[in-house]
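With one protein chain held back, the other chains of the complex are shown just where they sit.
Labels run A and B following the written order; every chain starts at residue 1.
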Amino acid sequence: MLKQVVRLLMAALFVSIPYAAAAAERLPDPVKAWNNHFKTWAVVSIVVYLVVTVPLIYFVFKYKRRKKDENGAYIEGNTALEILWTIVPMIIIIMLGVQSWAVFNDLRDVPKDHIEVKAVGFMYGFEMYSPEGIMTLNELRVPVGNIKVNLSSKDVIHDFALPAFRTREDMVPGENTYLWFSAKEPGEYPVYCAEFCGSGHSSMLAKVIVMKKEDYEAWVKSKQAASSTTAALTPDVKGKELVEKLGCLGCHGIAGETKAGPALNGLIGKSEELEDGKKVVIDEAFVMEKIADPKAKPVKGFSHIMPPNALAKEDYEAIAAYLKTIK
Amino acid sequence: MENVMHGGKSEVHHHEVELSVWPLITAVGAFLLPISFMTSFSWGLSSVGIILAGVAVVILIVGLFGWLNEVHAKKEDAGLSKIAILVFIASEVALFGGLFAGYLYAMLFTGTWPPANTPEGVPPVMLAIPMTIFLLSSSFTIHTAEDKLAHGDMGGFKGWLTFTTILGALFIAFMVYEWHHLIAVENFTVRTNEYGTFFYTITGFHGSHVIVGLVMQIFCMILAAGAKIGKNRQTLMKVTGLYWHFVDLVWLLVVSLIYVVPFLKAGQ
Partner (left out) sequence: MSTQPAGFKSWLFTTDHKKIGVMYLVTSLVFFVVGLLLALIMRTEQLDLTKKVIIDADLFNTAFTIHGAAMVLFWMIPVLLGFLANYMIPLMIGAHDVAFPRLNALSFWLYVGAGLIAVCALILPGRLDTGWTGYPPYSIVGPANTAFYVFAVHLLGASSIAGAVNFITTIITLRAPGMTWGRLNLTVWGLFGAFIIQIVGVPVLAAAVTLLLFDKYLGTSFYDGTKGGSPILYEHLFWFYAHPAVYVVALPVFGVVSDIISTFSRKKVYGYTSMAIAIMIITVVGFETWVHHLYVAGTLNWTRVVFMWGTIAIGVPTGIKTFNWLATLHKGSIELTTPMLHALGFISLFTIGGVTGIANGLLGFDIQVHDTHWVVAHFHYVLAISMSMLCMGAIYYWFPKFTGKMYNESLGKTAFWITLIGAMIAFLPQFHLGYDGIPRRYWKLPAKYGPEMKVAVIFSYITIVGFLMTLYNFVHSAIKGKKAPANPWNSLSLEWQIPSPPPFYNFENIPTITDGPYEYGKPADNTVKAH
């Protein structure tokens, strides 16, 4: 028996070494590599499950108790058999591990020809910066190609999850992390925040927009042209831009919906109850103070998680002016 | 039945105890302690919190002392506590292991250690030297005390134990002075930087263990005064001794990692 086991093992090793070598080789596309890995795991797991459950059910029927005082056979154990069911799972585990290691390397080693963009998480949204320095909120526009995304966070831990490309990585305050993906087909791919971060966690969504090279360049040009004209804007238009840029919309709706914070439309002139029970009528001054020091007059019924923003005086006024225009 | 066991020694066994009020009282004290903290920090009622904390500490001490007294009212001494304290020390090793691992993690992943804004006189190595001497010598004195106890020399035992307690108390006094000096003069606090954060936490944790050791010694002394500790009942003293040696060993780690390494700027 033991001899047979050893022979079987030799055969298994013989088969698995070239297999492992193939797995360690770099695959061109991490998504495909992951999908293959999943398939291997699924086949192994179904087999393991059947190997456990089928004998289980069979034994229950075969060895059902017939007589009241019957005992089972007296068997201590069997070394060869025990070695068999130690070594075989071990080999399976090593095979899966090697394959997974290879997939991992694919997912973590950034190819040389890539462009670098940046994403910063905050409560609740993502600020994305293109290589040209254009900031967009909750959407990352990239041209077809290999993209490395540098990740960081402003407040708590978030996660940049990009399931379509089988990759994700946490955004940790005070640290810099990264991930990369190979954008092949133009289109939109969802991004989720996959690390719990509070009330707005499940609405911390974004998308990656992969564009053809020409389209992307055209988009960059139009953005650059637009930003050079900002100076001439009226306060309320500027306020709108600020509200979008500063990420206020991560927590505030502007169409009456309550997110992590109260909706911003129709706010000025509204009467609101504060945490300490006092009532206030919201005016421009209240809004400005709220942005500078959100904890000073907390509104009742919400968690007080709004981050302070130190802005120039005209910026505060611009935001207040904008809030006035949305009803 | 015959299959697995038979008859047995016919020694009449008494349950060690049937009922005891002390565990519940101790638990109430332990429960009130966090409640007092929450009352003052989370609900902003600091005066109520302080009163509650006082009540909690009193209940805790009453509970523990009543407990010890009850245990020592008994004639024989099963001596199981020695294995128990070894197991417990294993868990204390893990506690300090976790803290030191965190400290090393911070040190090794930071460029300069201690960080640049640490004041000149920190760490105060000159203070650490006498503190080390106190603790190390107290390990010898407590050992002598145990020796005396084993030989039934109660007078010698009480003397050496008192000496140990004094050395421990001196250590705590120096530590209080050190903290005061660092905070008031050097302006080095828990908030200064990561080093400050760890400095106070680890020395504080260690200091609290010294205090626990001192309390155990005082309990021993009180029980010895009531003749509840003696040649045939040494377990509590042995346990106290083992714990004290452990606290000493931890101090050596504290000195080398928290004082000497940053002092020599070796962690860079």
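Structural remarks
In this section, contacts are C-beta pairs under 8 Å (C-beta built on N, C-alpha and C of every residue); 3 or more make two chains touch, one makes a residue touch a chain.
Only a predicted model underlies this, so the values are computations on that prediction, with no experimental measurement involved.
Taking every chain of the complex into account, the omitted one touches A, B. Touch with the hidden chain on the side of subunit B covers residues 1, 3-24, 26-28, 30-31, 34-35, 37-38, 41-42, 67, 70-71, 78, 80-81, 83-84, 87-88, 90-92, 94-95, 97-99, 101-102, 105-106, 109-110, 115, 190-191, 193-194, 197-198, 200-201. Summarising the interface, subunit A meets the missing chain with residues 33-34, 37-38, 41, 44-45, 48-49, 52-53, 55-56, 59-60, 63-67, 69-79, 81-82, 85-86, 89-90, 93, 96-97, 99-104, 106-108, 153, 155-157, 159, 161-164, 166-170, 172-175, 177, 190, 192-203, 260, 303-305.
Rule of thumb we're sticking to: only the chains that are shown with their structure count from here on.
For the pair subunit A and subunit B, the distance between mean C-alpha positions equals 45 Å.
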